[in-house]
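The other protein chains are all here in position, but one chain of the complex has been omitted.
Think of it as A, B, C, D, E, F and G in the order they're written, each chain with its own count starting at 1.
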Amino acid sequence: MVQAYILIQTEVGKAADVAREISGISGVKQAEDVTGPYDVIVRAEAHNVDDLGKLVVAQIQGVDGITRTLTCPIVHI
Amino acid sequence: MVQAYILIQTEVGKAADVAREISGISGVKQAEDVTGPYDVIVRAEAHNVDDLGKLVVAQIQGVDGITRTLTCPIVHI
Amino acid sequence: MVQAYILIQTEVGKAADVAREISGISGVKQAEDVTGPYDVIVRAEAHNVDDLGKLVVAQIQGVDGITRTLTCPIVHI
Amino acid sequence: MVQAYILIQTEVGKAADVAREISGISGVKQAEDVTGPYDVIVRAEAHNVDDLGKLVVAQIQGVDGITRTLTCPIVHI
Amino acid sequence: MVQAYILIQTEVGKAADVAREISGISGVKQAEDVTGPYDVIVRAEAHNVDDLGKLVVAQIQGVDGITRTLTCPIVHI
Amino acid sequence: MVQAYILIQTEVGKAADVAREISGISGVKQAEDVTGPYDVIVRAEAHNVDDLGKLVVAQIQGVDGITRTLTCPIVHI
Amino acid sequence: MVQAYILIQTEVGKAADVAREISGISGVKQAEDVTGPYDVIVRAEAHNVDDLGKLVVAQIQGVDGITRTLTCPIVHI
Partner (left out) sequence: MVQAYILIQTEVGKAADVAREISGISGVKQAEDVTGPYDVIVRAEAHNVDDLGKLVVAQIQGVDGITRTLTCPIVHI
């Protein structure tokens, strides 16, 4: 399994809606509103890097109001 | 009380209008146009971090012409 | 209570040591290595924004090998 | 007169000292610690843009612990 | 007089048109297409910082296809 | 000949389509989807810097779904 | 297998040495000097995300003169 943090920027005024909707996506463990350069921080997991890419592009980026996502895979080094 | 600077980027040509309109929002102490990577710098205050988040998302980000806000809470360390 | 994600950049080659040492700091819930623009992502909590600032500056930034920290308070909006 | 915000990044663990020392510089109106991508936000004024540049380079950047400053002149448009 | 470089990002495919149109604005000395994080670099001058701000917001940002401008005043220190 | 990497950001959900379409452009050697701050990384070549600029602006930026491109010419030093 | 681009910033004047030394690391397919916000772009591969993380932290970041690395895993979506 690959786990990742996904740092999300949203359109102005959309952060709460985006976090709420992402919470319901399969593979998403947590989605919270934050202040600072990002608006929502998500924790998600997938079987491998390709599935993680699909989760982000096909599911998370499909949520209305997202302008940018930055995927940070967790590594055990 | 929590105080914060809010660094704002606007659509091109909208900086002056955005600063003027934000000045009238309750909780906003000051809103000024600047040059550089940000277009408007605001000083605001709220009862706590959650209220500050609501002030930014529900009120300030509701002003027409804002593209990004970056909230920097003031800390006394 | 205030909770926050703290996005950390480290000196090259220090990410694993930094994550391990931060894990032992009181108030830190989790510290993980990631790839991308940040090297370690931490979840922490404190009584209020000022205590969060003190936790970051006095404790977390005291860990050898950290070059920048970016604190993102979680907001409930 | 030219007024400006100066957004400052410091070495880890130095934010409070930097803000305190900058507060005593002539031309500086306010210096506060913040969380986020910047560590200290300063408000300063000078006779013109060249004097503002000198204030930043010769005085503020001379404070031990500063790694980057970003000057944002206030404009009345 | 205040002189400044203005670093401009444009919509995709608009860089050449933006540079050409900005060249004709009074106060603009030079406007060139570049590759890298910016698309057009302009050199301009105005009587003072406020006039420079007006030139950027009222004239340059009025050119179709510009998404962000970053004004860097030249200082003699 | 000048060779370059072109780092591309796309609209949310468009990365795969953008990479596929860019692959077919003359002068493009490779176009792949990545995670992180960029969505697609392209390797391309042209006769000189001006032709590279034309390739990017006239051909690559013409692909639907691209929001920013960052051209990094390869240098032999 | 996981493949990735690694975007590298070096100390001033060290780009050519860094690229040359990285070229010899096992798992690295290519390392080239570029101009722009990054100094060297590397293409590498590893068995999985954790091994990729180890390759970057234990091997590539061990090269003298590197200040930041940004790993962008290639995804097939």
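By our rule, a residue touches a chain if its C-beta (ideal position, glycine included) is under 8 Å from a C-beta of that chain, and two chains touch if they have at least 3 such contacts.
Small disclaimer: the values here were computed from a predicted structure and weren't measured.
Asks: Can you list where subunit G touches the absent chain?
Replies: 9, 12-13, 15-16, 33, 35-37
Asks: For subunit E, which residues lie in contact with the unshown chain of the complex?
Replies: 4-5, 7, 15-16, 32-38, 41, 70-77
Asks: Would you write out the residues of subunit B that touch the absent chain, in ascending order?
Replies: Listed in rising order, the touching residues are 35-37.
To be clear about the criterion, only the chains that are shown with their structure count from here on.
Asks: Any idea how many Å lie between the Cα centroids of subunit A and subunit C?
Replies: A distance of 20 Å separates the two centres.
Asks: Quick one: subunit B and subunit E, Cα centre-to-centre, how many Å?
Replies: Taking the average C-alpha coordinate of subunit B and of subunit E, the gap between them is 25 Å.
Asks: Would you please write down the residue numbers of subunit A that are in contact with two or more other chains?
Replies: 15-16, 33, 35-37, 49, 52-53, 57-58, 70-73, 75-77
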